[in-house]
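Once you've had a glance at the structure underneath, I'll fire off some questions.
Removed: one protein chain of the complex. Kept in place: all other protein chains.
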Amino acid sequence: MTEIKLSRRTLLQGAGATGVMLGAGPITGFPNVIAAEPVTLRYLGTAVNQSADIARKVKEDLGIIIEYIPVVTDEVAKRVITQPNSFDIVDSEYFSLKKLIPSGNMMGMDARRIKQADNITTVFTKGELNGKKIGDQGTAPKKVFYLEGQTGKTFASSPTEWITLIPTTYNADTLGIRPDLIKRPITSWKELLNPEFKGKASILNIPSIGIMDAAMVIEASGDYTYPDKGNMTKAEIDRTIKVLIEAKRAGQFRALWQDFNESVNLMASGETVIQSMWSPAVTKVRSQGVACTYQPLKEGYRAWASGFGLPKTLSGKKLDAAYDFVNWFLSGWAGAYLNRQGYYSAVLETAKTQMEPYEWAFWMEGKPAEKDIKGPDGSLLEKAGAVRDGGSFADRMGGVACWNAVMDENTYMVRKWNEFIAA
Amino acid sequence: MTDIALTAPAVAPATATPSLTKTSRRARRLAYLQAAPMALVFLVFFIVPLALTLMVSFWEYNEYEIIPAFTVQNYIDVFDGCLSTSDPCTTLRTYLSTLKFCFLTWVFTLGIGFTVAYFLAFHVRSPRTQMVLFLICTIPFWTSNVIRMISWIPLLGRNGLVNDTLRGLGIIDRPIEGLLYSDFSVVLAFVHLNTVFMIVPIFNSMARIDRSLLEAAYDAGASGWQTLWNIVVPLTKPGIAIGSIFVITLVMGDFVTVGLMGGQQIASVGKVIQVQMSSLQFPAAAANAVVLLGAVMLMIVAMTRLIDLRKEL
Partner (left out) sequence: MDVELIRLTKRYGGTAAVDGIDLKIRSGDYCCLLGPSGCGKTTTLRMIGGHETVTSGDVVIGPRAVGDAAPSERGTAMMFQSYALFPHLNCRDNVAFSLKMRGIGKAERRTKAMAMLDLVQMSHLAERLPAQLSGGQQQRVALARALVTGPKVLLLDEPLSALDPFLRVRMRTELKRIQKELGLTFIHVTHSQEEAMALSDLAVVMNGGRIEQAGTPRDVFERPASAFVAKFIGGHNIIALPGEAPIAVRADRMRLGAQAGAAARPARIVSVEYQGSTVHVGLEADGMSEAGPLTAILDDDAFAANPVALGETVPLGWDAEAAHRLSA
């Protein structure tokens, strides 16, 4: 290729980046002798996964200091691409990989250095659960899990020793509803655009996710079946946006939301009764004493996953510490911590050892709670007898229809989304 | 001049000439030196980013990089479909919506701001009371933007205070949905947030009006309204102009207020740019930003045509 390309990184970082690369090399191989000087890892990610408890526990167990850089999802990708030296480890969504890997700022993680690599749930490694294939529309993790080479820019179709992201959390998203205000069973995504809920529905105003929720609705209503909801053609985007615009003009949406708190406020105040939602937001609404169900739907879930990745320039003590941290993360305590919040963790076996049997039964097996269920902070989440919405891990993750994605026609989609907002 | 002095040393005043030029040169250098820090700040934080934005707006891009090859595609995208007369394009629609908010916000902030400033300047005698009342005007800024706006929900929401009260009084039997997530709520929040930017410059202008001018007007037989219209308003023009520029630029560039109060369903130019930035479409965002900048500049130029600010200050 003779075309001169200037990546954002080169543009914004200039000579600084090369300097770091040159200076950092020779330290590798020296024993980790300076115990008095603990390693600090700058952890870039969304605030959702960045708990102070985890940082404290890591400090206790490994002596590694975690310094959180909390930003929103889009910002994570932006930072990786434009400021790859501003962090030591990143917790990114898998769908961003289509942008991150071609930027050349990330490096594959060496599977041989990850003790639990073979025990990572097959949801990621093979796209199956208990031997059954799960939905893989969109950016399913298995499509972007392995790299051809450590600094390669192409994804491998079969397992290699280079892993893009080691999973931290993942979940299956669906619609949240107010059962006390709807007063009838809701079983399909199509209810989101049901005129019955005119002025009381909402979807999120994050284009790449919002359009997939819309696609779930269109499929559910039987109007159209997408070959891949996570990678639409321009015509499909036009069709989907058209439906959204019609609904908007008809006053279907009370509001759109774009952050956690907005979604909680809309639901808790009764401004909306049905909307796309994230699982912790449902928990938050319930903790305010407001009935809210994370409603399983027959068409399945829209799933998302995020995981740890390393910037290409990481080396020496920091690189070792990063592997130590990831290994620790997979070893159980952190997994149990995340499971208790309603997320799922990468290595279920290790997490199970750190959870009470009744907790495991409630969160993972979909059984009624034997005792009151408490969050990691000790707050009461569910009273004894409650059953988790959507049931067991196998039911929920097994019911995934598609994954959060970045489309090939992303630019066009974003423009059309703006048209929807302006309509 | 120095040359003349050197070649013609016999001329008596020549000795004075070089020293004069020297001092004037030094004064000039000093003036440049004094202006340098501000010029530098201006250059680094204004000119350079602006130039970069303009440059990037003509570049190509894909999902993960921007490519320095000249293209006008980004601008074509901005005005995509704008030639069709039947259905206004996204950009036009967005600008019309933003301009509408600009105008409404301007009218209300001007009305309220002028009234409050008038009260503060002419009816509150003690500077202390003025100070206290001024502080009260800034109360909207004591909490974060987001909290401030979330707190509208319990007030204007479907089951909010206003709807409950109206229903309790029997004035309405079903809640007014349009109180929240509507043009009304957006304008309300804008007015709530921005009125103080009108009050301060207008108050400042009014405070500088010599009180004897009002007496002179009274002496000349002017009624209260005549004095207001013929003396106070013309002399407050610079304040009104500055306040208007504040309010209009704030509203033109805003996306948070429109987003939160419009329930994310009302378009704003700022939001379009933000969405594109989030999707790493910097050149597209830059093109939109350049168009926005142009629009705002046009408005300000139009306004300064009406009022010669430099003369008034």
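Every chain is named by a letter (A and B) in the order it is written, and numbering of its residues begins at 1.
FYI, a contact is a pair of C-beta atoms (placed from the backbone, for glycine too) under 8 Å apart; a residue touches a chain by one contact, two chains touch by 3 or more.
Please read these numbers as outputs of a predicted model, since none were measured by experiment.
Chemist: Just list which of the chains on display the missing one touches.
Modeler: B
Chemist: Would you indicate which residue among B:I136, B:I172, B:A220 or B:L306 is in contact with the undisplayed chain?
Modeler: B:A220
Chemist: With respect to the chain omitted from the figure, which of B:L92, B:L235, B:L250 or B:A295 is a touching residue?
Modeler: With B:L92, B:L235, B:L250 or B:A295 as choices, the missing chain is touched by B:L235.
Chemist: On chain B, what residues meet the omitted chain?
Modeler: Within chain B, the residues touching the omitted chain are 210, 212-213, 215-223, 226, 230-231, 234-235.
The criterion applied here is as follows: only the chains that are shown with their structure count from here on.
Chemist: With touch defined as at the start, can you tell me which chain B residues reach chain A in the complex?
Modeler: Result: residues 63-69, 77, 80, 90, 93-94, 97, 146, 150, 153-154, 157-160, 177, 180-181, 259-260, 262-267, 271-272, 275-282, 284 of chain B touch chain A.
Chemist: For chain A, which residues are in contact with chain B within the complex?
Modeler: Interface residues on the chain A side: 3-8, 11, 74-75, 77-78, 81, 98-100, 102-103, 199, 202, 205-208, 248, 253-258, 261-262, 265, 269-271, 406, 410-411, 414-415, 417-419, 421-423.
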